[in-house]
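For this view, one protein chain was removed and the others were kept in their places.
Right, subunit A next:
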Amino acid sequence: MGTVHARSLEPLPASGPDFGALGEEAELVEVEPEAKQEILENKDVVVQHVHFDGLGRTRDDIIMYEIADVFKAKNLIDVMRKSHEAREKLLRLGIFRQVEVLIDTCQGDDALPNGLDVTFEVTELRRLTGSYNTMVGNNEGSMVLGLKFPNLLGRAEKVTFQFSYGTKETSYGLSFFKPQPGNFERNFSVNLYKVTGQFPWSSLRETDRGISTEFNFPIWKTNHTLKWEGVWRELGCLARTASFSVREESGHSLKSSISHAMVIDSRNSSILPKRGALLKINQELAGYTGGDVSFLKEDFEFQLNKQLLWDSVFSASLWGGMLVPIGDKPSSIADRFYLGGPTSVRGFSMYSIGPQSDGDYLGGEAYWAGGFGDLFRTHFFLNAGNLCNLNYGDGPKAHLQKLAEYIRWSYGAGIVLRLGNIARLELNYCFPMGVQSGDRICDGVQFGAGIRFL
């Protein structure tokens, strides 16, 4: 009998933990056998051997887990489907550059009449890949060096190192990632980093040096992340004209926190979704494992997308969060929430809603924001939100009342552009309303780029 080649189905990206799900429009592709050959759906087959060509440093046991299902196939179409799924799983490990599948009848002495051989021809990634970029922007130029060691010890561990050397700041990050063999969704990673950020809306400069360990695992349809993080934060004023409230926050602090996040994501794309919903709930408890910052932080994000007639999408979002400082020390400016900007409440300047002092925005301890939008390359939106500090002595009714007064809202229209699978660009014309004294608005044309939009 002839050979059936199940080749790679285009276009499928080499996936791993940094890439999301498959490409947007991926659906299961049925491979049609050639017209000349017999239709073999109903013929029982047995997969006798699975061969692997091209394994170098990869260990056998993790491969075994990914291809275990292939042996269970009962007929030819099933074999092809299961081989395709196995191929996806192997690519997701992030250790192979390409994987090709060959299905052939069994030859040899112990061959059954309906026996099949499946061969995976793989090409492993090189031991070390590097990248070098230069970036220019914001009165600063920098040189970015990236190094990646995929499949370090043979079981899909990955070490990445990124170093950025700039005219103003230097930052780096080192990360070690290890999945559980057989269960790629369960993995843990350890990160070491130094990041600097400049926040002109608060006249604040922040340098974080930290270490974090993170453990991801799925439970049913949800994805959970447990993380411990220890960060040495250094805050400073960005300019001599910074307000005194920001100047008072300058200095060093140590935050040691445990956080848990749960994500349920059924959208078909995270950049420009057409259907599905997202629910993300995040909580963080700081202060009980050391450090001098102590708080409990709750944060949630909800998004719903529904396709309407004429290819347009209706999208609704709701965000909210609360920060409760524990003990008698007030909350730090680096932990508070910020609201406003082209990616949240459009029509207001970046993070320029809520408590401020002399033009420097201090952030708030509680916020909510909601949005409706209609997406189709051009979009209409309606956003609302509020950000304030709560007096935790009063009851929940007083809190809700405080969050409900002084609502800032805005509406407008614009165009949306998707940048590959990475980011979204928006150019909007906004009408900000409900502006409170102290907020900085951006009425008229506003441009935004990002990955998470209200």
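We take it that contacts are C-beta pairs under 8 Å (C-beta built on N, C-alpha and C of every residue); 3 or more make two chains touch, one makes a residue touch a chain; residues count from 1.
Methods note: contacts and distances are computed from a predicted model.
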Per UniProt record, name of the chain withheld from view ["Metaxin-2", "serine C-palmitoyltransferase", "VPS33B late endosome and lysosome associated" or "GPI-anchor transamidase"]: "Metaxin-2"
Chain not shown: contacting residue from A:Trp232, A:Phe300, A:Phe380 or A:Tyr406: A:Trp232
Full-complex contact with the absent chain, from A:Gly56, A:Pro218 or A:Gly290: A:Gly290
Candidates A:Ala68, A:Leu226 or A:Leu254 - the one touching the absent chain: A:Leu254
Residue of A:Phe244, A:Tyr392 or A:Phe447 in touch with the missing chain, whole complex considered: A:Phe244
Missing-chain contacts mapped onto subunit A: 232, 235-237, 239-241, 244, 247-248, 250-254, 290-292
